[in-house]
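Every protein chain except one is present and positioned as in the full complex.
Per-chain numbering from 1; labels A, B and C assigned in written order.
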Amino acid sequence: MPPSQFGAQLVDNQALSGGYFTLRFACDAACGAPLSGIEPGQFIMVRGEWGREMLNPRAFSVLDAQADGSFSILIKIYGRGTAALSALRPGGAVTITGPLGRGFSAPADATQLLVAGGVGLPPLHLQAKRAAAAGRPEAVEMFYGGRNADDLVLTEPLDDWGVKTTYATEDGSRGHQGFVTGALEARLEAAKASGEAVEVLACGPTPMLRAVRTMGLAHDVRTLLCLEEEMACGFGVCLGCAVPVRGPKPYKYCCSDGPVFDAREVRWS
Amino acid sequence: MPPSQFGAQLVDNQALSGGYFTLRFACDAACGAPLSGIEPGQFIMVRGEWGREMLNPRAFSVLDAQADGSFSILIKIYGRGTAALSALRPGGAVTITGPLGRGFSAPADATQLLVAGGVGLPPLHLQAKRAAAAGRPEAVEMFYGGRNADDLVLTEPLDDWGVKTTYATEDGSRGHQGFVTGALEARLEAAKASGEAVEVLACGPTPMLRAVRTMGLAHDVRTLLCLEEEMACGFGVCLGCAVPVRGPKPYKYCCSDGPVFDAREVRWS
Amino acid sequence: MSAPVRTNPISPDAVDLTTTFAGLSLPHPMMTASGCFAYGQQFAHFMDVSQLAGLSTKGISPAPRMGNPLPRICETASGMINSIGLENVGAEAFLAEKLPYLADLDVSVWVNFFGEDADAYVRCAEMLSAGADRGIDVLEMNISCPNIKKGGIEFGTVPEVAHRLTKRCVEATSLPIVVKLTPNAADVPAMAQAAYEAGAVGVSLINTITAMGIDVRTRKPRVATMYGGLSGPAVKPVALRMVHQIHTKHPDIPICGMGGILSGEDALEFLMAGASCLQVGTANFSEPPAALRVRDELRTLMAELGISNIPEIVGCIGRHDPEPTYAPEASWT
Partner (left out) sequence: MSAPVRTNPISPDAVDLTTTFAGLSLPHPMMTASGCFAYGQQFAHFMDVSQLAGLSTKGISPAPRMGNPLPRICETASGMINSIGLENVGAEAFLAEKLPYLADLDVSVWVNFFGEDADAYVRCAEMLSAGADRGIDVLEMNISCPNIKKGGIEFGTVPEVAHRLTKRCVEATSLPIVVKLTPNAADVPAMAQAAYEAGAVGVSLINTITAMGIDVRTRKPRVATMYGGLSGPAVKPVALRMVHQIHTKHPDIPICGMGGILSGEDALEFLMAGASCLQVGTANFSEPPAALRVRDELRTLMAELGISNIPEIVGCIGRHDPEPTYAPEASWT
């Protein structure tokens, strides 16, 4: 689906634990369902009716999108824009640009280990949902980490879908105590021992992604990282969201070449 | 009452005819009733939670203020600020600075002819209300003009108070056809003929005020004009709201010396 | 207060939006600005690009450039700072890969260009001349390249240096050259004059204002190069002033105005200040078809104000009526 710009209204704003919110929107009637074919990891740019002090739109991964044109995002208050969105009431209007970027593809032969942290959950949550909908919940496994149990949201659907989950919290209040990368490391070791084909799909805070990348490279498994860079346009024209890469050119663009990048490609020290 | 800055929440937002709105606010509990002693013509500076693209607060005359701390204003959409206020819902927070400026004093010996146009109504409406409350509704007479009947709002209370009213509309849909200054001219002639002592208090669009000033000077009756100038601070420090005057200094300040000025003082050509 | 200029509203259909810039006839004043429209293709998803009056490409240098390290952008109050580093595909690849798409659009194609030194400017102008019969209409010479090393700053700030550079480029190409001015110069009208006298057909302005943001948590600048360029509505008042200054001092110099244009009213302000065509930059990021919306709003606003054509109002700003003189002793009437 090529991107377009369209209006939407908030249908529902649900406060979750840990300061998270899910916002569900309906597209303007005339727009159809521009996001229904979205790939997990693809994103939208969102702008509210908040004037031009906040000049540029904000990027959000799509948590889910329905055939009726409705779609939802998961947010946490970071600055003014996310604060304004968290305060949006039903009926509140936003302008959406999307779908943008390239997402994850569905599991093929290797088991996909989905590693999520913080607001990096949506791409992997949707990836799990899609796998389950395709009758292959066992093709993915969710590794989801946070500071404490409140930080882990929207976990019930994962159980409903029959997706295997491993949780990790820094304070041990849910699942393993420690970082999610500890649990991932153990899983990768086990796969190596058994000769099982696995790949890693990760989205979350940059320090987590750096650790996942190092681990994936060390284990020589295919590792895909869904990155965040500050964006002005979201569709490849401002060149603001450069990601340093190896290869024939020094930079690619998070918004148009990504946000999903192969860990081997990313030029991080 | 010296001015202060305080918070308030919208209690009620009433759309009237002609694109006017009355907004009623309650002061934050801790503030008491900072506006209850306001003089008609005094004003407040209002700022909503709309960020800093609109940097400065907006000036509004007080339409009424109660001892319980509630107060109201009459607005019409002019630009972004008034549009944002018109869309404010109950519970919406604003920051108020006031009371500011110098208003009209209560009628003494001369009958006060109150000349109102557009959003210039509030000072004169409150002046009429005060006169009625003091048991002297006959000490004031309202001359109120607009383009058409829809432009004339909040007229019922004037009748309730027993205030004599003369309306004028450009299309003749209510009261005299023509400008309100036509009716005023006739009234001033009558007063001159009968030797009755009158004075003129006017607030409204600048062309109206210019006409009233010329008329007042020609009839040699005391004429007070409640002026509007673009304001940044509202309390006499930015020097933005200069009003050219005769006298020992070339300018006075609309916010701190006014907004009420003697027509003889104003240096208009 | 001054009274509005009273003219009767007219029908939007009666508004003639055509304008002329340095002999170039345009169907309306709205173009898109360099670096804010890439090479155009991506916008086809969002709008009919051929509806634009024209567009200016990302700045082209003789060889490809890889751009600056991250972070490259940050938002500020009603504006943004960028430090992209003039990343571009280079003149050769531009001509081969990007120009054919643009040539087919039937809009005025302005190729924004620069060089790392004076010779590279001339070389770039020469290389791009090959596009003269392949769709390029104008070369827009960007003399404000904050990221160019030695001497580069003088191209944009010293009139004599700009004059010399412009002259060399004008002589090196058959294409008309528009010089894009930087607001960081002390005397912008002098820069415009220098460029015009050197043979440029007109000037465009403003480029971004050098600016900085700081991340207090990392104690680092918010763009990696420390300083970047400020654009967006925040700079509009500065841009308008500079357009008006040039138009007042040098009414013959055609001006393409830009800096924070977001609405038809913004556009009309720039026209009244003295610009005869306009570019929309940063606004494209949040709203890809912004320039076309601005065009439509401009038409509606002109109709409302009874303005039937553009030439009527270019540079029409008058002074306020003087106040009655003040005599301190004057007694009240």
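Please note the rule applied: contacts are C-beta pairs under 8 Å (C-beta built on N, C-alpha and C of every residue); 3 or more make two chains touch, one makes a residue touch a chain.
Computed from a predicted model, the values in this text were never measured in an experiment.
Asks: Quick one: jot down which shown chains the absent chain touches.
Replies: A, B, C
Asks: Out of A:Gly37, A:Gly172 or A:Gly247, which touches the unshown chain?
Replies: Spelled out, the listed residue whose C-beta touches the missing chain is A:Gly247.
Asks: For the chain left out of this view, which of B:Leu55, B:Ala87 or B:Ala133 touches it?
Replies: Checking the options B:Leu55, B:Ala87 or B:Ala133, the one contacting the hidden chain is B:Leu55.
Asks: Using the touch definition up top, pick the residue from C:Leu70, C:Ile84 or C:Ala162 that touches the left-out chain.
Replies: That would be C:Leu70, which touches the missing chain.
Asks: Using the touch rule from the top, list residues of chain C that touch the missing partner.
Replies: Here the touching residues of chain C are 1-5, 66, 69-71, 76-79, 81, 157, 184-186, 209-221, 224, 226-227, 230, 232-238, 240-241, 244, 260, 265, 268-269, 272-273, 301, 305, 313, 316-320, 322-323, 326.
Asks: For chain A, which residues lie in contact with the unshown chain of the complex?
Replies: Interface with the chain not displayed, on the chain A side: 52-53, 206-207, 217, 244, 246-250, 262, 264-265, 267-269.
Asks: In terms of residues, what is the contact footprint of the unshown chain on chain B?
Replies: 2-5, 45, 47, 52-57, 95, 97, 229-244, 249-251, 256
The definition used in the following text is that only the chains that are shown with their structure count from here on.
Asks: Chain contact graph: line, ring, star, complete or other?
Replies: Topology of the interface graph: complete, with all chain pairs in contact.
Asks: Considering only mean CA positions as chain centres, point out the chain farthest from chain C.
Replies: Relative to chain C, the chain whose C-alpha centre sits farthest away is B.
Asks: Averaged over CA atoms, how far is the centre of chain A from the centre of chain C? Could you give it in whole Å?
Replies: Each chain's C-alpha centroid was found; their separation is 38 Å.
Asks: How many angstrom between the C-alpha centroids of chain B and chain A?
Replies: Result: the chain centres lie 55 Å from each other.
Asks: Starting from the mean Cα coordinates of chain B and chain C, work out the distance between those two points in Å.
Replies: 44
Asks: At least two partner chains per residue is the criterion; list those residues in chain C.
Replies: 77-78, 233
Asks: List, in ascending order, every residue of chain B touching at least 2 other chains.
Replies: 52-53
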